[in-house]
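In what follows, a structure is listed as structure tokens, so that the remarks can point back to it.
Selected chains from the complex are presented in situ; the others are not included.
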Amino acid sequence: MDIGLIGLGKMGGNMRERMRRAGVTVVGYDRNPDLADVASLGALVEALPSPKVVWVMVPAGDPTHETIAQLRDLLGQGDVVVDGGNSRWTDDLRHAGELAEKGIGFVDCGVSGGVWGLTEGYALMVGGAPDDIAKVQPAFDALRPSASTGFVRAGSVGAGHFSKMVHNGIEYAMMQAYAEGYELLEKVDLVDDVTEVFGSWREGTVVRSWLLDLLVKALEEDPGLASIRGYAEDSGEGRWTVEAAIDNAVPTPAIAASLFARFSSRQDDSPAMKAIAAMRNQFGGHAVKSE
Amino acid sequence: MDIGLIGLGKMGGNMRERMRRAGVTVVGYDRNPDLADVASLGALVEALPSPKVVWVMVPAGDPTHETIAQLRDLLGQGDVVVDGGNSRWTDDLRHAGELAEKGIGFVDCGVSGGVWGLTEGYALMVGGAPDDIAKVQPAFDALRPSASTGFVRAGSVGAGHFSKMVHNGIEYAMMQAYAEGYELLEKVDLVDDVTEVFGSWREGTVVRSWLLDLLVKALEEDPGLASIRGYAEDSGEGRWTVEAAIDNAVPTPAIAASLFARFSSRQDDSPAMKAIAAMRNQFGGHAVKSE
Amino acid sequence: MDIGLIGLGKMGGNMRERMRRAGVTVVGYDRNPDLADVASLGALVEALPSPKVVWVMVPAGDPTHETIAQLRDLLGQGDVVVDGGNSRWTDDLRHAGELAEKGIGFVDCGVSGGVWGLTEGYALMVGGAPDDIAKVQPAFDALRPSASTGFVRAGSVGAGHFSKMVHNGIEYAMMQAYAEGYELLEKVDLVDDVTEVFGSWREGTVVRSWLLDLLVKALEEDPGLASIRGYAEDSGEGRWTVEAAIDNAVPTPAIAASLFARFSSRQDDSPAMKAIAAMRNQFGGHAVKSE
């Protein structure tokens, strides 16, 4: 098949390569002309046979909104836009509606895989109408790890990004699980070599996982993680997961705790804990630490 | 009545004063001779009529263990020891057993009141046999805020400190509640003067409390709590509360969260968040901050 | 002053009464004609002198949207609408904008007080332009507990409801604090009478508060709370507080835990815990309980 791919950064570039290796004809566009196959979105659309399939792989929010708005003008009846970025699932409903006015189909696709996807394949969670998805299927098959793994049609439009969002929420809490255990083992004198303990868990245990493999790799590269600060960004999906949980009255204490731990990691000082210290000083005369 | 009081620090000194104002004859001992009325525990015991009542008000753990061991040698049948310190309730069972071998009664008394107790009175949570408690009742009545408030016989030996421990666990989560709200109000530009908002809550709201009054006082003295670091110690009862909750399979997520927030406040860097950052770097190529 | 009041339910009815006792002329409207002073919104607006002040006290969401839309048609330049309901602060920005197109001012007012407000007064957190607020001030003064308490201009439009939202978030975690302590004391055999322990805390302790007074009252009316199910609704502000915290990267673990505990209390069975039981069964052969 032929596909247009917009956004050729770290992620998009690797995806172009993996699709090409599988025989998909990819026309890539990027604002950076050094990365692009064509000079404009117009040229990209021109280069595709009908029905045209265009995969958007740009940052969520305004860049995605704007790209889809442009594609709305360039594409027509029967074409399909895939949003493979990290868009919030609520944005999908809006994008699908805007494109539907012109008869353009929309498919949302949550993509997991990171820097390993090129060689190991990407896991794809897809939402949309079966007819629209069918037009993209050869590209999905090129990207997934194998013909029987790493692809699901999760439901109608939005279900792909929603599933990917929940995937990431789970990921937050799994990482927090290992991180809490790591800190406890590091803290006690009893345990000699925490890296070896984690390493021993890679086979035969209940906690074995790909994330564990990565953590062991990191520990072996940098014992005690001496060179890394305990500072963690969050990329949105964790927040959205907790917000979706709240909207649906689903208790998610572990995922929320993981999110809050990241927030705390980025604070130089905690206003909340200032308030705690101030109250303790007031009622008990407990000393406070000065700034 | 006559009572011996061991430990005349900030707390014990004020309690001696409040009891004396109420007509109780207090013989005080402290390692610091400047504070003491007598030169030794032996002299303190000598000075008391039988049945002798001795109130121990020293730090929990070894100081209390040792003081009670000495009193075991000095006192006899029908005398009573009161532990008014912050002992863990499990220690009470041991102390009571050791004293009972010589016919000495034991009463545990959790004391709330802090620096305000001298004028406002102390709230007392008491555990022990009714006969033993009766021998101490005039002292309890002198210390409590009024004849109808601030005293409870919570149950048998240990129940006083157990109740005080739970009181402090509740206190942790209440303080955390205000602290979280404080930080959120401080963070948004929308709200002009957080001190005034908190101040307005002191009457007519669901959240009004003595702790709120204290926090408002602190905010008025130091707007934005600019001079205080977000660093909070914990004095044991919060930990014991969560441990007792775990022993009894009682979910205490808010109290546990409050305790963990204090732990975090005392860390320069978080080993757990180093692990999070390391994993993110491994799978996504996300940048880490260096030490 | 004269004020129009829309919504005369449990809350609005008491507020009309309290304002009238303070000399404010209140024209009340309610869909229930038995409660209303006038037959329509039009009649209410007619009855007011200019500048007209209308206080909306109807459920948040559509009822408030619709009422404000109607008032937009009925009022004019220099008039003021007060939203005293439980609207989300983000709605305030929208309402203010809609009214501003016709020169109508808007003030948002978070109201705390519940069933006790009639006699004790209401705490008011107000957002809006000082000029608009000035037109409503006599009504605010009638409602607040006293001339020096229970009122704050928290900031511009939205700041009133935002502050009230945070107030309620704090309330959630304070209630959870007492609730966790209550459950732990109830669970252990050591403590004889939990109601008495809580009662003793009402004076002289760090945890004394109005909420504690209410809990003691409830426990005295129904020892062991035998007649009440452990089922708790939530009215929105707790959810919004956690969502605002997430938006602002503020850790609120205790408030979130309180919210999740309410969600759990309303579940007959937990899908999450089904998944836990299923995994335990798979790896350990642990028995599951059947439906």
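A, B and C label the chains in the order they appear, each numbered from 1.
Operating definition for what follows: contacts are C-beta pairs under 8 Å (C-beta built on N, C-alpha and C of every residue); 3 or more make two chains touch, one makes a residue touch a chain.
All figures in this text were calculated on a predicted structure; none of them were measured in a lab.
Chemist: If 3 of the identical protein chains are displayed, how many copies are present in the complete complex?
Modeler: 4
Quick note on the criterion: only the chains that are shown with their structure count from here on.
Chemist: Supply the minimal count of touching-chain steps required to go from subunit A to subunit C.
Modeler: 1
Chemist: Same or different interface residues for subunit B and subunit C, judged by whether over half of the residue numbers are used by both?
Modeler: same
Chemist: By C-alpha centroids, what is the most central chain here?
Modeler: If one averages C-alpha positions chain by chain, the most central is C.
Chemist: Farthest chain from subunit B, comparing Cα centres?
Modeler: That would be chain A.
Chemist: Distance from the CA centroid of subunit A to that of subunit C, rounded to the nearest Å?
Modeler: 37
Chemist: Just curious, how far off is subunit C from subunit B if you go by their C-alpha centres, in Å?
Modeler: 33
Chemist: Counting only residues that touch at least two other chains, what does the list for subunit B look like?
Modeler: In subunit B, the residues touching two or more other chains are 114, 176, 178, 180, 183, 187, 211, 253, 257, 261.
Chemist: Given the complex with subunit B, which residues does subunit C contribute to the contact?
Modeler: Residues in contact with subunit B: 89, 112-114, 117, 120-125, 127, 144-146, 149-156, 158-159, 162-163, 166-174, 176-178, 180-181, 183-185, 187-188, 190-193, 196-197, 199-212, 241, 244-245, 248-255, 257-258, 260-261.
Chemist: Given the complex with subunit A, which residues does subunit B contribute to the contact?
Modeler: Listed in rising order, the residues of subunit B that touch subunit A are 10, 114-116, 175-176, 178-180, 182-183, 186-187, 211, 214-215, 217-219, 222, 225-233, 253, 257, 261-262, 264-265, 269-286, 288-291.
Chemist: Which positions of subunit A touch subunit C when the two form their complex?
Modeler: Contacts found on subunit A: 206, 239, 242-243, 246-247, 249-253, 256-257, 259-261, 263-264, 266, 270, 272, 283.
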